[in-house]
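The structure is given below, and queries will be raised subsequently.
One protein chain omitted, others in place.
Note that the chains take the letters A, B and C in the order they are written out, and that residue 1 is the start of every chain.
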Amino acid sequence: MTADVAARSSDALAVDSVTKRFGGVTALNAVSLHVARGERRAIIGPNGAGKSTLFAVISGSQRPSAGDIEIGQRRTTGMPAEQVARLGVARTFQMSSLFAENSVLENVMLGTLTAGGQAWNAASSFDRLAPSEHDGRRALASVGLADKADVAAAQLSHGESRQLELAVALAQRPAMLLLDEPLAGLAGPERERVGRLLLDLPRDVTILLIEHDLDFAQNFADRMTVLDNGEVLAEGTPQQVRADPVVQTVYLGTGSAPVRREHARGETLLAVRGLACGYGQALVLEDVSIGVSRGEVVAILGRNGMGKSTLLNALMGFLPLRSGSIELAGTDLAKTPALVRARSGMALVPQGRRMLAGLTVTEELALGARPGPWNIERALALFPRLRERARNESQTLSGGEQQMVAIARALLRNPSLLMMDEPSEGLSPALIKTLEAAISSLRDDGETVLLAEQNVDLALAVADRVYILERGRVVAHEPAAALAANRSRLERSLGL
Amino acid sequence: MLAVLGVIAALVPFALHGYPLYVASEVALYALAAVALDLLAGYAGLVSLGQAAFFGIGAYAAAIVSAHAGPNIALTLAVGFAAAAVFGAVVAPLALRSAGIFFLMITLAFAQLVWATADKWRSLTGGSDGFVIAKVALSDTAFYAVCLGLLVVTLLLLARLLRAPAGRVLDAVRQNEPRARALGLAAFWYKYWAFVVAGGITGLAGVLHAHHRNFASLADLSWTNSVLLLVIVLLGGLRSLWGAVAGAAVFVLLQVWISSITDRWENFLIGAVLVAIVLLTRRGLWSILFPPAAVAAER
Amino acid sequence: MVEVDHMSITRRDFLKAGIAVGAAGLLPQSYARRAMAKDVLKIGVILPASGVYTQLGIDIANGMRLYFDEVHNKAGGREIVLINQDESTDPSVAVSKATKLIESDKVDLLTGIVATPSAYAIRDLVTTAQVPLVVANAGGNALTRSRKSPYIWRAGFTAWQFANPLGTWTANNMSKQVYMIAADYAYGRESAQGFKDAYTAAGGKVIDELYPPLGSPDFSAYIAKIAAAKPDVLFGFLAGTDGTIFLRQFQQFGLSKYVRLAVIGDMVEENTLSQVGDAALGAHSTLHWALLLKTPENTRFVQDYQFRFGGDPSVYSLRGFDAARVIVEALNKLDGDMSNKTNVIEAFTSVKFESPRGPFSFDPVTHNIVQYVYLREAVLTATGVHNKVVSNLGLIRDPG
Partner (left out) sequence: MLYFLLASGFSLIYGVGRIANLAHGTFYMLGAYVGFTVAHVAHSFWLALVAAPLAGAALGWLVERLLLRRLHGRELDQVLLTVGIAFMLGDIIRAIWGADIRSTLPPASLSALVPIFGIQYPAYHLFVIAVGAVVFAAVQFALRSPLGARVRAVSSDPQIAVSLGVPVQTVRSATFAFSVGLAAFGGAIAGPLIALGPGFDLTMMLYALIVVVVGGLGSVAGALVGAIIVAVVDGFGTLQFPQFATFLIFALMVIVLSFRPQGLLGKRG
């Protein structure tokens, strides 16, 4: 590694043992990274490994706690984001970050202003800014959004937003591109087009790519860097990285799911029929029907933006249904508010854990506790880690601990149905194992769990049955064991 | 469009004279201040509770200049604008460190500081006695023309600015600052200029107000005056220069009308109207007249 | 606007027109008023209906009502019509209200005005419009000195008229050592100055002066400072709530036991006394009137007022009562004809009558009232604490 750390004149980017802390959490720990001019570098690693933070620090939107950053021989440590951008650095955001009130075209046009030197033009009409409109439309065309030019950004589907993100970045005529999961949530033709677009990007542009789709990352990148828990785990050519056993375990998981017994099902607890809902105009879920029986663990698989979280939120009552029915133990809750659903036995472990600001772990647990088999003692027995954390503010806990709180919090509702939204997100492999154990023990205790996951291994390890969501529809429904036995079919139906 | 507007507005002096004309000028000058605040609160997303500072600075500038150099409105307007803008330029770096409710508070704090200064600096401001200003050598019609002229010019320039790239960037910064900065747009400086310009324009309104009443007083600097301006803008609906104008017109006329029916329940009625409007409209009066686009309404 | 989206042009016209119409909508009223106004006497009354001076506004209005009713709403043979406007606490509001009354309602004359700034603010307006203004309350010296106007008569008082005699009297009868506290606004400082000049001229020595801001919710810091100085006498002028709060804490901190009060009358008027009870007991004050003043005119005034409004009149009621009378007396002299301005000025200036406060007349030069000022003491009576007249300090004429 030492050879890498020494700055090279050909470097477009030199990150020198950069550390970034948020309160107690260390997101980046002495990360060093050198990217040559024109190089394509893929940054991979599990959620929460610090990939996005790395981008934030490079692009100047976050100040590093320690370490140095050079872009094109220019020290940019602590430089405000706009100046970094003016050095020719463009980025896309993991969570699409657009000007929602503006039209798609306006979004890209805003992107062209800096490069076009129009940013301070206070006289001529923006709408009639011919050159930037031209560039803008071209950028849109390249990502295949030409026909959406006049739609308001807020109206775009998840996938389209991702494309627009990319278009905006391209409109900046960047010398260096930071792409944060540009393919996340894209499928079929969209995915094809964007993928091709990325591969066809001019070679003189230096590109850093964060991507979960390993196969894509591999044939895109010249070199790959693996981040885990904020540290560089490995770096090298795709082949080298792929071969690296450590990477194998950490990132790709074991790949082998334990074969599990089908155990006797109780009567149907949750019956969802023809559910449809969405945000604004956009319809996210269409005609979704699923069923969960007592004592069963059902997993919902699907890539980002395919509607998994939306489904759970809709079930919990966070967003109104367009149509469809939700029966819990025979009573239709479709029209009831979240409070009623919570009180009639639904509990949710939300995506991102959503710890409550200013509450201690104890308070979080006590907050919704209802009498029943689950009490604080039993919850702490399940997650001993929480015992010593009891007095800490939940938001200062590590991701894994927060996940435990979120689960315990929900369990103490003594719910008839426990819904978990991406519990593995941002957890280190070790923690995912703990989580797996926890969920299994819940299943063996006869709890009913509806689990939305991206982590196939985890899902297959704990689930009895699996539904696969593809762009808001259920495209497959099989016993977990069957899928585990036939991973290739699974990966196909997941579009990986 | 400009023509139509001009014609109607220009007709006002013939349609009105005496008190109604006086009121028309009043509307125009409050509209000016409201438009400025709308630029700040609406487009830049910087809701200020300190506009009274700029307004008052303008008013006292008018008073002091008139006292020393005679009531020359061109001069007082120039000085008033400059004084208010400079104040804004000095305060902005500190004020812009905060956003949202905190920005509201710090602007309030600065305004109060100005108020306290004016209150103490009797030799300059006449303290609580206020400051009598010699009448400017303008007929009511001419004065109205000045107010209207300034308003129209301001509207023109702002409308142009807001349609220009710089204006769109300002609006973009309000919507999503991190993204804007990632695009290489220096968010701070856009807000800075919005703050300074809005300050200057409010200063102009203050000057006109002072000449209109031939008087400048601490009340011009009082925080309740800031609240009033904010009420006017919210009344008209954020992010619509026309809304701001409408808000000013409605509010001023409302006050005049109410005070002609009662001298006891003015505040009550004004309050009632406020509550009604807030409850009935999503984005102020303007949205009744012109329902905003679905997206805009979403936010 | 050059090219804002064109679809909405028509709407915009509609709105702009709407504004114009709205403004024009004011016309009918004003014309209507003028039409029927041929020979009624229109009096614009500008008094606070909101803000700290509201009660003064109410009392003055009552006083006026009382007198106008006495003369059956007729002055110089003309029917009296009152048009009330809220003075509020913002002088520039007073200006716009005055403008409305003069330009829109076409009033024949104006009266009222509680706050001195309001008076200063509308001075030029009434002078250029040649509309007589009878000031009922505002007491800032300058209004009948440097800023005097041929069209403004002050039927109330000046700061100097109370402060100066009090200064002399305190020096001669209470102590040569005094501590001073006065509200930090123009009138407060004028009062303090007037007192100080006379007091020092009479050989008194001022230990220290305090000027708390208007509307302070708490005076303990000031009181602590006064207590530390242990003065025999405290001069004070704090208006409204400030006065009440101060007197309260003055007693709560036990100063009332060893510090005597020499204050401007308004600070310990009946309305305050009823709130602070014995906190003001023994306070000496100067004012042009006292509820218990034993003159036939005053006895009658108090009785009529009680009969009409079912409560004691305040000094403000009296000021309203006299202001109204000034107008009526002057109009009677003119037989209601206000066309000739010189006659009008002459008529108002020469108004003379026996007021409940004593002989009432104007200083021909300054148009300020010349009146008795009484030295009163707050004493405990059967009906609670009241101001008893200790002595009449004689006719006081503001030096101008």
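To be clear about the criterion, contacts are C-beta pairs under 8 Å (C-beta built on N, C-alpha and C of every residue); 3 or more make two chains touch, one makes a residue touch a chain.
None of the values given here were measured: they were computed from a predicted structure.
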| item | value |
| --- | --- |
| Touch partners, limited to displayed chains, of the chain removed from view | A, B, C |
| Hidden partner chain, touching residue among A:R273, A:R354 or A:R473 | A:R354 |
| Touch criterion as defined above, residue of B:S98, B:T141, B:Q175 or B:S260 at the omitted chain | B:S98 |
| Hidden-chain contact residue, picked from the options C:L101, C:L210 or C:V351 | C:L210 |
| Candidate in contact with the missing chain, chosen from A:V143, A:A184 or A:A342 | A:A342 |
| For subunit C, the residues touching the chain missing from this view | 50-52, 54-55, 57-58, 89, 210-213, 215, 217-218, 220-222, 224-225, 227, 240-245, 248-249, 252-254, 271-272, 275-277 |
| For subunit B, residues in touch with the removed chain | 47, 94, 97-98, 101-106, 108-110, 112-113, 115-117, 119-120, 223-224, 227, 230-231, 234-235, 238, 264-268, 270-275, 278-279 |
| Sites on subunit A contacted by the missing partner chain, in the whole complex | 316-318, 337-339, 342-343, 346-348, 350, 354, 356-359, 363, 366-368, 370, 409-410, 413 |
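Criterion: only the chains that are shown with their structure count from here on.
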| item | value |
| --- | --- |
| Subunit A-subunit C separation of Cα centroids, rounded to whole Å | 72 |
| Touching two or more other chains - residue numbers and ranges from subunit A | none |
| For subunit C, residues contacting two or more additional chains | none |
| Of all residues in subunit B, those that touch subunit C in their complex | 1-2, 4-5, 8-9, 11-12, 15-16, 18-20, 22-24, 26-27, 119, 127-130, 132, 134-135, 155-156, 159-160, 209, 213-217, 219-220, 222, 242, 246, 249, 253, 256-257, 259-260, 263-264, 266-267, 289-290 |
| Touch list for subunit B against partner subunit A, complex | 160-161, 163-169, 171-172, 175-176, 178-187, 293, 295-296, 298-299 |
| Interfacial residue positions of subunit C with respect to subunit B in the complex | 1-4, 6, 8-9, 11-13, 15-17, 19-20, 22-27, 29-30, 49-50, 84-86, 89-93, 95-97, 99-100, 103-104, 116-117, 120-121, 123-125, 128, 140, 147, 184-186, 213-214 |
